[in-house]
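Complex shown without one protein chain; remaining protein chains in place.
Labels run A and B following the written order; every chain starts at residue 1.
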Amino acid sequence: MASDFRLKERLPALTARIVSTYEQVPSINHLGHCPLPNYDVVIGVIEDLKEILYPGYRRREGLHLGNVTYHVGDLVDGLHDKLTTQFGRALRHRAGKSRDCDAESVEDFEALGQAKALDFLDRIPEVRKALAYDAQAAVDGDPAVKHVDEVIFCYPGFEAVTVYRLAHALYELDVPLIPRMMTEWAHSKTGIDIHPGATIGRHFFIDHGTGVVIGQTTEIGDRVKLYQGVTLGALSFPTDGDGNLIRDHKRHPTIEDGVVIYANATILGGTTVIGHDSVVGSNVWLTRSVAPRTTVLLEKPNLRMRAEHEELEPDYNYQI
Amino acid sequence: MASDFRLKERLPALTARIVSTYEQVPSINHLGHCPLPNYDVVIGVIEDLKEILYPGYRRREGLHLGNVTYHVGDLVDGLHDKLTTQFGRALRHRAGKSRDCDAESVEDFEALGQAKALDFLDRIPEVRKALAYDAQAAVDGDPAVKHVDEVIFCYPGFEAVTVYRLAHALYELDVPLIPRMMTEWAHSKTGIDIHPGATIGRHFFIDHGTGVVIGQTTEIGDRVKLYQGVTLGALSFPTDGDGNLIRDHKRHPTIEDGVVIYANATILGGTTVIGHDSVVGSNVWLTRSVAPRTTVLLEKPNLRMRAEHEELEPDYNYQI
Partner (left out) sequence: MASDFRLKERLPALTARIVSTYEQVPSINHLGHCPLPNYDVVIGVIEDLKEILYPGYRRREGLHLGNVTYHVGDLVDGLHDKLTTQFGRALRHRAGKSRDCDAESVEDFEALGQAKALDFLDRIPEVRKALAYDAQAAVDGDPAVKHVDEVIFCYPGFEAVTVYRLAHALYELDVPLIPRMMTEWAHSKTGIDIHPGATIGRHFFIDHGTGVVIGQTTEIGDRVKLYQGVTLGALSFPTDGDGNLIRDHKRHPTIEDGVVIYANATILGGTTVIGHDSVVGSNVWLTRSVAPRTTVLLEKPNLRMRAEHEELEPDYNYQI
């Protein structure tokens, strides 16, 4: 059996067979085009932005008001360069000019990317203020919190909202591709899937969070609280005359100020409005609007209790 | 208080106490055996395989048809060596020969590992074609997608299916242990838990995906679409005469071509068949078969609405 061990004569033919699929099935490779945004750089950008938003928590110790300007200034300078390049690549990709990589063309897209990078960096103070409200919302909403520092260190809801607020700023600045890469990275880390196109007001808190889905055209007011497994989704996807999906209409719900939505509730549809200060109970499934200050509860399900040795009709025996 | 600071005289006794548990409780250590597959190498193999499947997206920029053969050939060569070693280790582990690490025995298992490594690499073109259909399924099924590149960059459903198709090829080649390590790594990144033993047809799409579970003996046809939280699971586990679980019979459902299953639906049981082109609604709980082209919906739950200040019977007050 060991006689052919480590002989590699099959490898060149094998490689050639794989490479030949790049011409046969070109939809999932990116060969001979200008480069796409670089995933690792984009993720590094998120980490840099978090260091700017929450200095002293993660990367650098011993920061104080006397030295923090150097640290942050250096990060901002680096971010400017990375964002300029990555935004330029994303803009070129959307423009469909992905084969035209001569120096002049690169410069044009990078100049546009730079303008958007500066506009984005300009928004950081405002994003930071919004996130301070979100951190406070976690302290106000979770009896297990002892100190806001816990929230910043390790609350997945706060992590997801941090990345969402950054990505949403990019989405508003019409930067393609990159906002979604950022929120999907947060989804991977937290189980919370917030589309960068959603709009979310102040003082927002998601507790536990695994399984939360917030769709692209969702609108959420101020002081809203969600628990794990909540879906704010679409009912169905209308198609045009050719059967293609229509991609830009409002298809996700509106949640007004002060609403609380408990675990695993599902709210669907672009015309569904949950009125302000309403409460939606666990597991509720809603596809129509409710008035302000309403409590919506699932009627208590009928449970079957079976004591030991008691037989239930066979239909129930499998319901485990 | 600081008087005993940094004195470490307790550490040797502490270490000895820990080490003594390795003899008392040996089931969870691996001492004095031939090495197990290396987790980090296996994960690195997935990243290498993704670079071969989707060149130009992640690691290397500036690839074109003129240079991609060198890049891919180099990866294939390295993969051959890593897979040969890791498959050899996994095969030896299954054979229960984990203490017999002499050179000749290592060579025998590695030769078998090499044969499987070559067979696996041979399947990459076919896996790549299947994945091109899956990427297209995401574009066809999600109105938030603008371009297939988004899917490849950051769709968790596509990530999970990529790893599943690779792991399933290994499962079919009867490589132990490693396929499951691969799909659980994808589970960790995406929240989507697909057992490598499941069989899944062409043009498969999972949207959002967190909480999806697809069991070992599930069979899924072509053009199937799943949403977050869908479970394709087992009803109960029969045991043999001694009370031990029977481990290899079909215990998960069959989903025929063209079925759509909405969020958080649960379909259980090895004899349950969902007929082709059926639709299973959100939160539906199914343990019996349905005919082709059936729509299965949960009867709308009764909701209790409470306007502000209105009292509900006490039983309902807690349902939040």
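We take it that contacts are C-beta pairs under 8 Å (C-beta built on N, C-alpha and C of every residue); 3 or more make two chains touch, one makes a residue touch a chain.
Here the structure is a predicted model, which is why all the values come from computation and not from measurement.
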{"item": "Residue in contact with the excluded chain [from B:K116, B:H187 or B:R223]", "value": "B:H187"}
{"item": "Touching residue (missing chain; options A:N38, A:Q86, A:T183 or A:Q228)", "value": "A:Q228"}
{"item": "Hidden partner chain, residues of chain B it touches", "value": "1-6, 8, 10-12, 14-25, 27-33, 35-40, 93-94, 176-177, 180-181, 184-185, 187-188, 191, 193, 195, 197, 210-211, 213, 215-216, 229, 231, 233-234, 237, 245-247, 251, 260, 262, 264, 266, 277, 279, 281-286, 290-291, 293-300, 318-320"}
{"item": "Chain A, residues in touch with the chain not shown (by the definition above)", "value": "52-58, 61-65, 68-69, 72-73, 76-77, 80, 84, 107-108, 110-112, 114-115, 118, 121-122, 124-125, 128-129, 131-132, 135-136, 140, 142-150, 152-156, 189-191, 208, 210-211, 228-229, 235-236, 263-264, 268-269, 282-283, 287, 298, 300-308, 312, 315-316, 319-320"}
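Criterion: only the chains that are shown with their structure count from here on.
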{"item": "Whole-Å gap separating chain A and chain B, where each centre is the average of the chain's CA atoms", "value": "22"}
